[in-house]
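With one protein chain removed, the remaining protein chains of the complex are shown where they sit.
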Amino acid sequence: MNIALLTSEIAVVILALLIIVFDLLMPRQEARRSLGYFAVCGLLGILVYTFNQHGASATVYHGFFVVDKFALFFKQLFIVATILTLLFSFDYIEGLTHNTGEFYALLLLSLVGMMVMASANDLLTVFVGLELMTIIFYILVGFDLRSSKSSEAGTKYLILGSAASAVLLYGMSWVYGFTGSIVLSEIAAHITASPAMLLGLGLMLAGFCFKMSIVPFHMWAPDVYEGAPIPVTAMLAMASKAAGVAVLLRVFLVAFADLQAYWLTIVSLLAGLSMIVGIIVAIWQTNTKRMLAYSSIAQAGYILSGLLAADAAGVKGMLFYAVLYMVANVGAFAVTTAVNNQYGSDKIDDLSGLSQKSPFLAVVMTVSLLSMAGLPPMAGFVGKMYIFMAITDKGYFWIAMLGLVMSMVSVYYYMLVVKVMYSKEAKNQQEFTASVSLRIVALISLIATLFIGIYPGPLAELANAAARSLW
Amino acid sequence: MVDFPLLTTILLTPIWGILVLSFMPREADKTIKMISAVTMAIALGLTLYAYWAYDVSLGGLQYIENVPWITELGVSYALGVDGISLPLLLLTMLVGFSTIFVSWNVEKRSKEFFIQLLLLVVGAIGTFVSQDLFIFLLFYELGIIPSYIMVVVWGSSERVSKEYAAMKLTIYLLLGSAFMLAGVIALYVNAFPAGMRTFSMQVLAQAHMMGNLSEDVQVFTFFLLLLGFGSTLSMWPFYSWAPDGYAAAPTGVSMLHAGVLKKIGGYGLIRIGLLILPLGVKFWAPFIAFFAVVNVLYAAFVTIAQKDLKYIVGYSSISHMGYILIGFAALNVISIDGAIANMFAHGIMSALFFAMIGLVYDKTNTRQVLSLGGLAHQMPRVATGFMLAGMSSLGLPGLAGFIPEFTTFVGAFKVYPLHTLLAISGIVFTALYILRVLANVLFGPRRAEFDTCRDASGVELVSLVLLGTVLVVVGVFPQLLMGMVNSGMEPVMALLVKLHVTPTLLGGVFQ
């Protein structure tokens, strides 16, 4: 047994524990900014270390935990997302609570949950990783003690999330019962298309779709996104969703590949519905976070549609899309954070006159939103092309068509945001300030979005290698 | 000189301009305008050189550049121009260069304005020089979002609010492009089996010869492309964004949209539609011819009823797109020659028209035909510009508009006699509204309220002189344009002969 494969997870846990200890040791009145930097530096170190694991393809604990390129791809995505989220939210977190140390530690622990999910090779590990991530998110969503919205969002997430977990588990129990195993590859070997098996499969699909906020399991997302503190919303949108994708892919393509005929139709309906509902409902939103929540529902639909190809090309598209979606969201949430620091609320109206007060942030917001809409030459366009070409190959042209049309409809509400930023006058003449780290994150998001959009080769190759390691 | 990446330089010049501009302080108004002007001047000069140095006798793609870009998808950074795209590239530069000077009086947030203006130009250049479908797509929609912002911030609300007009323009163009993208995906997946796939337009054009694209696939795919390019070209029934958009947009944006960006639709129909999906084009050609006639006549009738100058030119440009469409639909070398040349001539003409309207509006604060009159007394130079554009629009021999239209009709008559006759009758209506406008606005008794208006002078003259000269030169020496276009069509000839377009339905009435 090679414990070394778990190094990165263990390192993140140690980092989180160190932050808790330092938080206790530090004098009460001293600012906790240093803890944030400590977390970022530690994560950077771990990120560098994960590159060291490339090429590994091995399992620990009797095949329960696997480290391959697919898992590493997602782990790196989660770590990068956490680093960027931390960087743009220092000011916000300090305004949010005195217990910043706890906040950082919890965020890191949820990261561990996601990393475990990426590596999970059996249902039990999937479950443990999922719950580790989700339970910590319940806490984080309700972290804003000043706002009753935050506790409301936390409670709703907790109730719906636990119910979804129970459904997922019930599905798992059936799959276990009818295959006699919980390790994915052994499930694949014993799988039969009995009704009970399909029941289990359907319940598990519902559970995963809940985590990814796929329609009709999306009801929690708008409220939770709106009520949660911004960095938590960002992590929910970028990382938690990607983690859901990671387990969904591994479970469905490794364990349930033989039952494709049964789940492909359902998946195509779910993906199509998410695109339609997410985009149509987003049009009427007046809160930036809520708008991004509906947009994230639609984006989840796009990512999910890649599963229809059920081959390496489709998975490559999904991985590629997950990255560019993370990059675009970082930009959008960084700007939302900056505006919130200024005005203390998340209304779309608060973006008024941003192009005059901070042209740079207005451009970042515009580019991020348009990347989500999939307009060339932003990254979102290439991502959609990858996914849609893969599924058109398998005869799902109608989903590609629907996706493209809906993505252009989504430009409508993104343009409403752009209009507010560019044509409305600012509410007041106050100087607009944003911290350096936030601006750096915004710049990274801008450059990465354009770079991936114009020269997608390198990222596509990484995604391709990761996708192939599933087979 | 062979290895000098001329097209990349032309493409990168405005991009450098944008980068430089984004680091300029907002207050440096004059410098910003100077930088934009210099950028466009360099790009225009290089394009003129390319046009001059293009070997017409050799024909085909020249100034080719090819760098592998995304190998697994078969995308390469392939640039090249031929007789079809070079005139349109030149058109982009001429109009782009003029718009800088037309927008010289933009004082409000000039930095953002010029950055976005250059972005529109970059988008157009990119679509015309790329020989790879993927690269084409990257540039295809580049102009839409800047257009939206420019209309909303610098536009004007007359008949409809500028927000409404801008959103309409954006949504129409984007929805069209969604279908176009779907078509491209279908084309890419069906043209070659996995592993050999490519976005190269040249290679895709061979898929038809190799029999990889069945007729059904071509018909379906071209239909999707037609929805996309048709809405860009403001083909009936996807035209209604155009007049509202032009009317609400600031002058420079109207010029670029009506003059250049619209032509991307026609260019796409020929470059991607005709060359890659000939059977699909053949299937849809009768429908396109029908739409073309509707475009010509319907838009001409609507124009007659308009009172706002910008709406008149807006609808008239839709009417003119009908000529381009019918030339395309007739599917023979002569008619398509005419269509391409018409795109160039119409681009210059409508840009000049919008520039002049902009000048008149600046000086008199009105665009209503009825409240203007006798302007030739106070503004002879502006009047000259109006006359040139108007006469070219109604196809007066000696100006750029004549030869292309004539060629189109000659080519199209053989295939669709009835359609062509109807389209030719459109010229009568064009003459009607153009002459009426010119008479109302320019001539008639001198009006005292316009005595304070000064004639165009200084930078305002740049667009007038440049575009006016082009109209006259191309009108007097049509060979400059037609020779180029013809050399571009030569390789297409074999393809067209094979198609054997048979007249159908109404087209055959007189045979």
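Observations
Every chain is named by a letter (A and B) in the order it is written, and numbering of its residues begins at 1.
Throughout what follows, a residue touches a chain if its C-beta (ideal position, glycine included) is under 8 Å from a C-beta of that chain, and two chains touch if they have at least 3 such contacts.
One rule holds for everything that comes next: contacts and distances are computed from a predicted model.
For the chain that does not appear here, its UniProt entry gives the protein name "NADH-quinone oxidoreductase subunit K", which is one of "Heterodisulfide reductase subunit C", "Sugar ABC transporter permease", "NADH-quinone oxidoreductase subunit K" or "Branched-chain amino acid transport system ATP-binding protein".
Across the entire complex, contacts from the unshown chain go to A. Residue in contact with the omitted chain (choice from A:70, A:103 or A:138): A:138. For the chain left out of this panel, the touching residue among A:163, A:193, A:269 or A:447 is A:163.
Checked against the hidden chain, the listed residues A:151, A:260 or A:435 yield one contact partner: A:151.
Residues of chain A that touch the chain left out of view are 123-124, 127-128, 131, 135, 138-139, 142, 145, 148-149, 151-156, 158-159, 162-163, 165-167, 169-170, 172-174, 176-177, 180-182, 222-223, 226-227, 281, 284, 290.
Heads up, the rule we're going with is that only the chains that are shown with their structure count from here on.
Residue ranges of chain A in contact with chain B, taken from their complex: 355-356, 359, 366, 370, 375-377, 381, 385, 388-389, 392-393, 397, 400-401, 404-405, 407-409, 411-412, 415, 418-419, 422-423, 453-457, 460-461, 464.
Those residues of chain B whose C-beta lies close enough to touch chain A in the complex are 69-73, 109, 112, 134, 137-142, 144-145, 148-149, 152-153, 163, 167, 170-171, 174-175, 177-179, 181-182, 185-186, 188-189, 194.
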